[in-house]
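Note that one protein chain is taken out, while the other chains of the complex remain in position.
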Amino acid sequence: MAILVTEQTRLVVQGITGREGTFHTLRNRDYGTTVVAGVTPGKGGSDVDGIPVFDTVADAVRETGANTSMVFVPPRFAADAMFEAADAGIGLIVCIAEGIPAHEMLAVYTYLRPRGIRLLGPNCPGALSPGRANVGIIPAQVFAQGGVGLVSRSGTLTYQIGAELAQSGLGNSTIVGIGGDPVVGTSFIDALELFEADEQTELIVIVGEIGGNEEEKAADYIAAHVTKPVFAYIAGFTAPPGKTMGHAGAIISGSAGTAAAKKEALEAKGVRVGTNPTEVAELVTAHVGR
Amino acid sequence: MAILVTEQTRLVVQGITGREGTFHTLRNRDYGTTVVAGVTPGKGGSDVDGIPVFDTVADAVRETGANTSMVFVPPRFAADAMFEAADAGIGLIVCIAEGIPAHEMLAVYTYLRPRGIRLLGPNCPGALSPGRANVGIIPAQVFAQGGVGLVSRSGTLTYQIGAELAQSGLGNSTIVGIGGDPVVGTSFIDALELFEADEQTELIVIVGEIGGNEEEKAADYIAAHVTKPVFAYIAGFTAPPGKTMGHAGAIISGSAGTAAAKKEALEAKGVRVGTNPTEVAELVTAHVGR
Amino acid sequence: MDLYEHQGKELFARFGIATTEGRVAFTPAEARAAAEELGGGRVVVKAQVLTGGRGKAGGVKVADSPADAEAKAAGILGLDIKGHITRRVWVEKAVSIAKEYYFSITFDRGAKAPLFMLSTMGGMDIEAVAVDHPEALARLHLDPAIGLKPFFVRRLLFAAGVPKPEHVGVGEIIARCDTMFREMDAMLLEVNPLIITAEGAAIAADAKVTIDGNALYRHADVEAMRDAAAEDPQERMARERDVTYVKLDGTVGILGNGAGLVMSTLDVVDQVGGSPANFLDVGGGADAAKIVTALEVILSDPKVKAILFNIFGGITRCDEVAKGILAALDQLTIAVPIVVRLDGTNDVEGRRLLSEAAPPNVYPERTMLDAAKRVVALAGGR
Partner (left out) sequence: MDLYEHQGKELFARFGIATTEGRVAFTPAEARAAAEELGGGRVVVKAQVLTGGRGKAGGVKVADSPADAEAKAAGILGLDIKGHITRRVWVEKAVSIAKEYYFSITFDRGAKAPLFMLSTMGGMDIEAVAVDHPEALARLHLDPAIGLKPFFVRRLLFAAGVPKPEHVGVGEIIARCDTMFREMDAMLLEVNPLIITAEGAAIAADAKVTIDGNALYRHADVEAMRDAAAEDPQERMARERDVTYVKLDGTVGILGNGAGLVMSTLDVVDQVGGSPANFLDVGGGADAAKIVTALEVILSDPKVKAILFNIFGGITRCDEVAKGILAALDQLTIAVPIVVRLDGTNDVEGRRLLSEAAPPNVYPERTMLDAAKRVVALAGGR
């Protein structure tokens, strides 16, 4: 049945009338996603290629039954947009916007979490369930429907892994980009829990990178709660210590948080880890071919 | 098994070394309540008649396994005390303190509610499960163990009703004083839900008063969710409109919120309503004697 | 605690909420001086009373000159508006009114959230608007865990149908009122009308503000605004002595602990044929001194013919109450009979104290109903 985004998704796009917002909304709709509304304050009553635009998310939810929001507004308005979506009763918020101040995201996260409202991102590529729905910026043509659940902190690296898997003839249940910011709404563990419960998903690939300890926590969770086979790829083996590599996720200092330490932690819990995208695809293919 | 306070209660008292705090703590312990700790910042390491005192609730929870807190601090420190209890992992907070600013209580309520932490009060007499535990200031000698669940917005009026029931030979599962402030942690509906699920409780008496619409909401809830017989008493039939009578709970303006309107709303849902304490006791007795 | 319009506007100015410029005046001469200070042009003279409906009662007048302001103030000062005597007026610069909106924030105890209401149909009775044109009154609860964010202001503005060019000005008032509502511990903040001037500016042209009494300890400036002269003398005495007292019209003085029990006592006294003279709640944990004080408040009403003490002790101890009664009999001249019902915490000791002292004119009863019957008999019925 896939996770997060499916045939049940009814999408509202916040920031639909912006250049990127329009482009990706229409791509998502072309893929088959049920896009029911857009929101741009002051443009209520207009439409984007037939998709009705509302002044507020509350209006969009009331009029169209939207249950999922994609946030495509500039970073300084993104926290407000997420609060608006949550307050309007949206159950899953997918925040593509990047560059949101960490303290603002902390406030958003702290609000959403105890209320059971799901957030993917920010600074994430969204989620794609091949053949069902695509919410975000993941290039869908790379992926085919199948049994591999893929979850990643990195956007483009996810596409790379997906492409390698596709070349090996493997499809995906859902591809989830959780984002690489200091505060993201969905963790590896959250995604693992969903994949474990999802019938379509037969095995899981997690794509991590240096910095933080999310991969280590995922390893513990896998040992305790996941029965399906899990594979992993970690980026950043050659990153020098003490340097910030791109997003805040990729800070290493000392040995903790290094790619080698993460690989070790995962392998200690029975997760097979590849050291480059090709290798992880080979590991998965070998397993499936058994 | 009674509700809220039982043999499982392990009580910590915040403000135990104050005059009232000490008096009622020892009365609660004398009744049989398991009082495991007290908290007064700066008095950690001392004791009150053998009850160990800690500097922080976190220390008390760690050292004694306290699961319930009674707040007996002056009103301007009470919100801080409730946040401290919640942050330390306490599951039920009973706030006796009165005079807490409404906006502070709103902040406390807003924090506790989505996290499932129960709060009784503020400005409430606490909860008493006869024969099991007493947390608060309810005079226990008035009440006997039995099958009547009693929930009230008013403290002393509860004692009055309880005494009338006792004179008729009826005992209680639990007596719950929810408090009469603008923002209280537990509503009639919350208490009704607990009593409905409680095996010991055979029938329920709610004691309301003029102001607000909690009784009306309770009436709707009873019709939809409560299978046990419910009786009610409402105070304030002779209160003149537009006057504030005591606690902020008792404000009436126009017809809404009057005792007569509440009586009508409850009776429309099959709740029998007495117009004075003696009459409600007679109604209950007549029902049980059937 | 309710504030006068001019006090509310003083707070508005402090929080940067656009409002009218004016001066308070207690005499016609002060009103003239105020009009002069305001430039000598057209002003509005407004009665300052803690009730509504002053416009219909003739409490709001436009004056074209300082001399006219003096004359209009002379007509308004002393005016009885629904039982409130006008003792002060607010003299403010007249502004050009293009439209009148309504805005308020209420502390909604039922929803446990502030309720924001905005309408483009302001200036009139908003309850009538709510009934006749419910779609014209936007009502939104603010989730306190989120707080006021731009989206919330937008929702309110769009829902009320405020034209886009006015969003900035009206939105600014909404946001600043929210800050004031929280920081001043307000229970109500109402702006009716919120004026849109001919130039398109938004201005809070009236102010109705209520501050939480429990929070006054941290708002000494607001406490200082209290107009003790306008209070009922007995209710002021009660407030100063920290008991809750409401004066009623009957002959039976009633004292109890806890608002619910006292209300119930009023009902029972009424049901057995008496008429309550007051509601008096001594609160929880009253000591002897407070009982004395409370009796003084009740006795200050000359209509009281008998008094009923109805105490069910929880945090209040009956022995303390008994001591208070005995002390009051000692310190005060009490000519009326007192019926006493003591139950709950330390009741045995309390009853013992009373029966040992056995003062004349004090009648102990064991139940609330019996006590009510006795006191009504002593007061001589209704």
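For reference, chains read A, B and C in written order, and residue numbers begin at 1 within each chain.
Operating definition for what follows: contacts are C-beta pairs under 8 Å (C-beta built on N, C-alpha and C of every residue); 3 or more make two chains touch, one makes a residue touch a chain.
A quick note: this is a predicted structure, and the numbers were derived from the prediction, not measured.
Note that the undisplayed chain, when the full complex is considered, contacts A, B. Taking the complete complex into account, A:V207 is the one of A:A133, A:V207 or A:V284 that touches the chain left out. For the options A:A66, A:A85 or A:I100, the residue in contact with the chain missing from this view is A:I100. Where subunit B meets the missing chain, the touching residues are 41-42, 44, 55-59, 77, 79-81, 83-84, 86-87, 111. Mapped onto subunit A, contacts with the missing chain fall at residues 20, 24, 75-76, 96, 98-104, 106-107, 109-111, 114, 125, 137-139, 142, 152-160, 163, 180, 182-183, 207, 209-210, 212-214, 217, 233, 235-240, 243-250, 259, 275-278.
The rule we apply is simple: only the chains that are shown with their structure count from here on.
Relative to the whole-protein C-alpha centroid, the nearest chain centroid is that of B. The mean-CA centres of subunit A and subunit B are about 45 angstrom from one another, to the nearest whole unit.
Residue positions of subunit C touching 2 or more other chains, listed in rising order: 143, 145.
Subunit B has residues 114 in contact with two or more other chains.
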